[in-house]
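The block underneath contains the structure these notes are about, expressed in structure tokens.
With one protein chain removed, the remaining protein chains of the complex are shown where they sit.
Order of writing sets the chain letters: A and B. Residues in each chain are counted from 1.
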Amino acid sequence: MLSNYTNKLTGFLLTLSLFTNPAKADWFALNMTEGATAISEEVFNLHMLIFWICVAIGVVVFSVMFYSMFAHTKKKNPVAATFHESTKVEIAWTVIPFLILIAMAVPASKTLTKMYDDTAGDVNIQVTGFQWKWQYRYLEDGVSFFSNLSTDMDEIYNLVPKGENYLQEVDEAVVIPVGKKVRFLITANDVIHSWWVPAFAIKQDAIPGFVNTAWTKVDKVGTYRGKCTELCGKNHGFMPIVVKVVEQDEYDLWVSDKKEAAFKLAELTEKEWTTAELVERGESVYATNCVACHQVNGQGITGIFPALAGSDIVLNDKPRNIEILMEGVQGAAMNSFDYLSEVELASVITYTRQSWGNAEKGDGEIVSPKDIVDYKKPKI
Amino acid sequence: MSAVIENHHDDHHHGPAKGLTRWLYTTNHKDIGTLYLWFSFAMFLIGGAMAMIIRAELFQPGMQIVEPEFYNQMITLHGLIMIFGGVMPAFVGLANWLVPMMIGAPDMALPRMNNLSFWILPFAFFILLSSLFMEGGAPNFGWTFYAPLSTTYAPPSVTFFIFSVHIMGASSIMGAINVIVTIMNMRAPGMDLMKMPLFVWSWLITAYLLIAVMPVLAGAVTMMLMDIHFGTSFFNAAGGGDPVLFQHIFWFFGHPEVYIMILPAFGIVSHIIETFSRKQLFGYSSMVWAMLSIAILSFVVWAHHMFTVGMPLAAELFFMWATMLIAVPTGVKVFNWIATMFRGSITFETPMLFACAFVVLFTLGGFSGLMLAITPADFQYHDTYFVVAHFHYVLVPGAIFSIMAAVYYWIPKWSGNMYDERLGKLHFWLSFIGVNVTFFPQHFIGLAGMPRRYPDYALQFADWNMVSTVGAFLFGISQVFFLFIVIKTVMGGKKATDQVWEGARGLEWTVASPAPYHTFGTPPKVD
Partner (left out) sequence: MNNKGKTSVKFLGMTVIAMFFFSFALVPLYNVFCEVTGINGKVFQSENSQEYTAEVGRDVAVQFISSNNERMPWIFKPSNEVMGVVTGKYYNATFYVKNTTNKTMTAQAVPSIAPSNAAAHLKKLECFCFEQQELAPGEEALLPVKFLISNELPNQIKNVILSYTIFDITDYNQENLAHLEMHTEKN
């Protein structure tokens, strides 16, 4: 009995995998999406209506033409007719297309008017386009973050296989609640960008110095992916958009997590740390994490672990100093310590720069938690 | 000393000068037409090479061939070269060759300005192409060069780009003045406006459009120049300006520009369909009125290129309705061409093949244009490959096919030799297949969500991109084949008669093939 069940389950999962494997290229990616909102569905239906009208006109017109190309060749019709005008016919094929156009314009105007409904949203998000990333600021809650492409360079340069969401994934997605009206206030920091999410049928240019608005109300929970659609420089193709639509309670949780994180960050970065405070904190961090190799006196072990006392990097190269702690050293035993908090990292680096006579010999610069935060900020 | 008898000079025309300086100093409309046509063919191949680089990069997802910065230079130059170096000079070349003969005039009204109009073009394109080797690279902001990407954020070569555009604009303006003055003043007696061949009508209207909008392009690039170098803020919000103003000014030029690139094609196709159907063109006066309506309407639809810029609802509705309206006169023309063929006596020589393909495929481009006019739907199409598909359909199997059709149709008159019909047909079929395999799938990837001006794309777009690239290479190679056909024809072939084509009408077919260096020294009588 169990094996029967397992077989069925396996079969089901395998079949499911056929449909949930969008990693592959897609011959059936032929048409616009119906999307996840009432408006996007209306836009899709409008698109299909116009499309079918064009197909119908095309079929009629080209049938006459192809018939003629077949039946009125010189061989089949050696003597050409001589008619070359007809006012009646000309009027007919001016008026009829005109009427067809009116039939198209009416639903189109209705839909457009709906899209321009500019009342407030339950959630208001300021979207700012940068070269080459998006920034999102939730106006009600003060949550703010950048959203960068998270696809690895190695995938782009064909060194490793491409992931399922190649060029469509970001480090921090926009999160919005399902079923609520969300309003986007779109602008740009530098050049013109454009924010497009096909599933919402929203596309508005992001223009520096001006704010454009768009709104949506998403019916279905899910992850929706969009793109920048205005040439904005070299990485125009590398600044995607990801919107996660979740249930209200999940959204509320996300917001409060974000607020808490922001609060903590603000606390740390805005606090004015004195050198003494940093050094005191740093000493204990050093004792826990660094002493094993670099020794209490900062001398290291000759030939194996470099000395920090008198080290050129620790004395004079603050940026490289930070970089080593954050990235580690390739091919050496020194690993990345970026899992430590900003305060711990800043204090331990400051400690090394201030101890063992280093402060007098070198530039004596301290490292603040803000420096670590800045380092972590995504680079262009 | 002998008294020189003055009227000696009236008796004979000088033939063409000998040597290379003939081409440098010529004021002969046929020579200048030839120069424009060869220049445009060269530019077409250069722009085409850039297209090959673009499509090669897009063959597969990932960056394989070029870096994104260089890719942006390729797409920018590809657009600029094809439009200003390919299509427009080709149509001017055809105007030069054909308009004087079609109206029974001995030459253009301003022959020396005609020479200048041509020769500044290679100069302008030399500047533009040399920007590839400048510090910071060539222009990389798209052929539509929106501010501030093209002002504050532009590479140093932008100044050369502006200079180059000014020169191209000057060339077009001078050419347009020449065409208008020629047509309005030098028609043979009896050739009323409503008796003019349609190609002449199409160029008369096109020339007025050029006069109206090329100066606006010049204004736009001058404002750019001032913003970049002289501290003004036309397009800079910080200084009180507006980047959107750039778009309004640009597209005020840009929309009539696309009709500039298609009206002469309409003229050519009307001639060819009439000839090979052996039946008078249906609805001559409606054809004229249709072209006039299209030209006038073209001035009030520009913002349909800007539907996502944040315009108010009233403006968006106006531009949607006005744009949809253009379908009416355009439809009239298509129906009239088909009505010309209907119950005609048709043969399908190469020019006719290209003309028929034009009617079908340009109409397809018109359909996608109508879809784009629908503003709410346009929010999903704008700046995607759907737009790229649309304009390539109207420009490649549209404008370019009409130019090829014109070359096959009139080259026997220009050179005195028939082109090889089998080779011509082969070129047609390769081009027809190539163009459709390249651009039809672009509708799909656009609808599926791939933006334009992207050097790389997500995986779901890979299949159709691969197909499109294969088509592009087929199309590209076919044009090298076309070059071979043209050279072969010019160098020799079956001798052409004066009439050349059984159903051909018009004054140009009343002179010898090849057309004598000077024709219609005395104006013919037109009934």
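We adopt the following convention: contacts are C-beta pairs under 8 Å (C-beta built on N, C-alpha and C of every residue); 3 or more make two chains touch, one makes a residue touch a chain.
Source: prediction; values computed, not measured.
> Give the residue, chosen from B:Leu94, B:Ala109 or B:Met341, that touches the chain omitted from the document.
B:Ala109
> Considering the complete complex, identify which of B:Pro122, B:Gly136, B:Gly219 or B:Pro524 is in touch with the unshown chain.
B:Gly219
> Considering the whole complex, which of B:Leu129, B:Ala237 or B:Leu423 touches the chain not shown?
B:Ala237
> Have a look at A:Ala120, A:Ala276 or A:Ile304 and name the one touching the chain we're not showing.
Residue touching the absent chain, from the options given: A:Ala120.
> At which residues does chain B meet the chain that is not included here?
Its contact residues with the unshown chain are 109-110, 173, 176-177, 180-181, 184-186, 211-216, 218-220, 223, 230-234, 237-242, 244-245, 248-249, 252, 310-315.
> Can you list, in ascending order, the chain A residues touching the missing chain?
Chain A touches the missing chain through residues 116-120, 124, 126, 128, 130, 139, 185, 187, 189-190, 208-213.
Just so it is clear, only the chains that are shown with their structure count from here on.
> Touching residues of chain B toward chain A in the complex: what are they?
Residues 61-64, 67-69, 72, 140-142, 146, 148-149, 152-153, 237-238, 242-244, 277-286, 308-310, 313, 316-317, 320-321, 324-325, 327-328, 331-332, 334-335, 338-348, 356, 359-360, 363-364, 367, 370-371, 374-377, 379-380, 382-384, 444-445, 447-449, 451-464 of chain B touch chain A in their complex.
> Report the residues of chain A in contact with chain B in the complex, numbered from low to high.
Touch list, chain A to chain B: 22-27, 29-33, 42-43, 46-47, 50-51, 54, 57-58, 61-62, 64-65, 68-69, 72-74, 77-86, 89-90, 93-94, 97-98, 101, 104-105, 108-109, 111-113, 115-116, 155-158, 162, 164-168, 190-192, 194, 196, 198, 201-205, 207-210, 212-213, 227-238.
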